[in-house]
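Missing here: one protein chain of the complex. Every other protein chain is in place.
Read from first to last, the chains carry the letters A and B; within each, the first residue is number 1.
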Amino acid sequence: MKEVNISDLERKFEERIAAEIRIEPNDWMPENYRKTLIRQISQHAHSEIVGQLPEGNWVTRAPNLRRKAVLLAKIQDEAGHGLYLYSAVETLGADREETIDDLHTGKAKYSSIFNYPTLTWADIGMVGWLVDGAAIMNQVPLCRTSYGPYARAMVRVCKEESFHQRQGFEIVTTLAQGTAEQKAMAQDALNRWWWPALMMFGPSDAESKHTEQSMRWKIKRHTNDELRQMFVNATVPQAELIGLKVPDDNLTYNEEKGGYDFSDIDWDEFWQVVNGHGICNKERIEARKKAKEEGIWVREAALAYAEKRAARRKQAS
Amino acid sequence: MTKPKALFEYLIRHADDTMILGQRLSELCGHGPILEEDIALTNIALDLIGQATELYEYAAQVENKGRTANDLAFLRLEREYKNVLLVEQKNGDFGKTIVRQFLFDNFQLLNYTQLLNSSDAQISAIAEKSLKEVKYHLKHSSEWVIRLGDGTEESHQRVQESVDDLMRFVEELFFQNEVNELLQEDRLIGDCEEFKQQFYKNVNNVLTEATLTIPEIKYHQKGGRKGIHSEHMGFLLAEMQYMQRTYPGMEW
Partner (left out) sequence: MSNKEWPLWEVFIRSKQGLSHKHAGSLRAADAEMAINNARDVYTRRSEGISIWVIESNKIVASDPDDADALFEPSNSKVYRHPTFYTVPDGVGHM
């Protein structure tokens, strides 16, 4: 039997996972578990950070004072989420700046949704409603993920996410109930964002190379397709409620499975964008690189000052 | 000039100061050179836009012509914006953003402190609420001026350049005319000459601790309070007003 061959530590680890006991930073863990977590959490962190950019694109053009403040607070939350997650990565012995460098060289991925452009104000509504909506669908089960620091970060994130989707839906609703021009703006944005939002859940279960192991380790709690289905079921009625049409002619409610049937996703487009050939991939990474490069002298200065001051204090005492 | 007109003008000046600086800071949202500072600067932007909202709301009420706070913020002509030139200056590098903030925070702190004694309850209430925010802004910007000034050779040089560049806009913060005189009669506002010395003392103290030198300014730049802005302003407004101008009269 296989069990006989695995080490004591590994058995103990598997037992804890089975008993739903959280794994903590100092606990022994298989190298692959650590690697999988570092990959997933840093990818998640990068998504929060890159995710600031498409919305940031509209902060300076937000249509009124209230929307401007709400959008700023929302984007700021995303930066916070990025930080919580980088903190969780660091508990695994990874280095924040090194993981960020991996993002900049293209070695690490981030959610491909953020490679789509925000072209009108309605897109900001769609990002909140659909993109944050899909993110919440993904993130709520992660509050129970097996690695303690990741789970705790997700609890904090989920608490803050709830207003994100609402503010987006409020924007979309206002447009859907507005002038003909506004309604058309909302419909056009839904047409462009619907499919990319569904792609956010990742490749189909048959294609997903990490899903099985991640489920076994209870890092992941649902498969990509399960989550995608949950999202469609939750979102279609919301669209109907405000009189917008989901751009899928094959969308029908299936009584038997208690959910919607929908068309196949354009996987060619999905892989194209994931592999770095979406319309905004280049700009997004360049913007983040620029931010980091412009921060180097600031980082060095603060460090130099802290050292100088510590030395002065030592001398004085 | 009538007193309500003077009050409107006064409120607009300070609303525009906070709005335009908030707009400038919001350009950095998602692009800040350090993640933690991205969050900090966005917090400051949010506070400033909050202050602007309250000041515009009161201005709209004083004007009593059916214009809303949003109309005032988004639908005036460039010449009708009365913010000081300092706040519309471009973000530049992180050091420049910080120095601009530092100078403005110092002014706001003393100005709001004086306005606590306003005979106008609404003004003193706005001052009281804003003062709490400004104290934090000033702490944040002062600490950074010191870190950068007394940090590395490069940071010292960079931040010194920003100080040299921005100090010429400082004098305008103390601009006063008949608007101020009228409002001072009823003690709605105070005389900012009273805290000007204190302002320079506070600024100099921090700059000195930061090992920076205070440039001697021969030619002070002014104009914003009269609606004569730098060339940057038109572009800032084009962006800020884009939605309101493109789709007039719609709710968002």
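The working rule: contacts are C-beta pairs under 8 Å (C-beta built on N, C-alpha and C of every residue); 3 or more make two chains touch, one makes a residue touch a chain.
Only a predicted model underlies this, so the values are computations on that prediction, with no experimental measurement involved.
When the full complex is taken into account, the listed residue touching the unshown chain is A:A302, out of A:I75, A:M126 or A:A302.
When the missing chain is restored to the complex, the residue among A:R66, A:R96, A:K109 or A:K218 that touches it is A:R96.
Residue-wise, the contact with the chain that is not shown comes from A:S87, picked out of A:T60, A:S87 or A:Q238.
On the side of chain B, touch with the chain left out of the figure occurs at residues 36, 39-40, 43, 139-140, 143, 147. The missing chain lies against chain A, touching residues 24, 26-28, 73, 76-77, 80, 83-84, 87, 90, 95-98, 101, 152-153, 156, 160, 292-293, 296, 299-300, 302-303, 305-306, 309.
In this section, only the chains that are shown with their structure count from here on.
Distance from the chain A centre to the chain B centre is 35 Å, each centre being the mean of its Cα atoms.
Contact residues of chain B toward chain A in the complex are 23, 26-27, 29-39, 42-43, 45-46, 49-50, 52-53, 56, 69-70, 73-74, 93-95, 146-148, 150-152, 154-155, 158, 239-240, 242-244, 247, 250-252. Interface residues of chain A, counted against chain B in their complex, comprise 49, 52-53, 55-56, 59-65, 67-69, 72-73, 75-76, 79-80, 82-83, 86, 121, 171, 174-175, 178-179, 181-182, 287, 290-292, 294-295, 297-306, 308.
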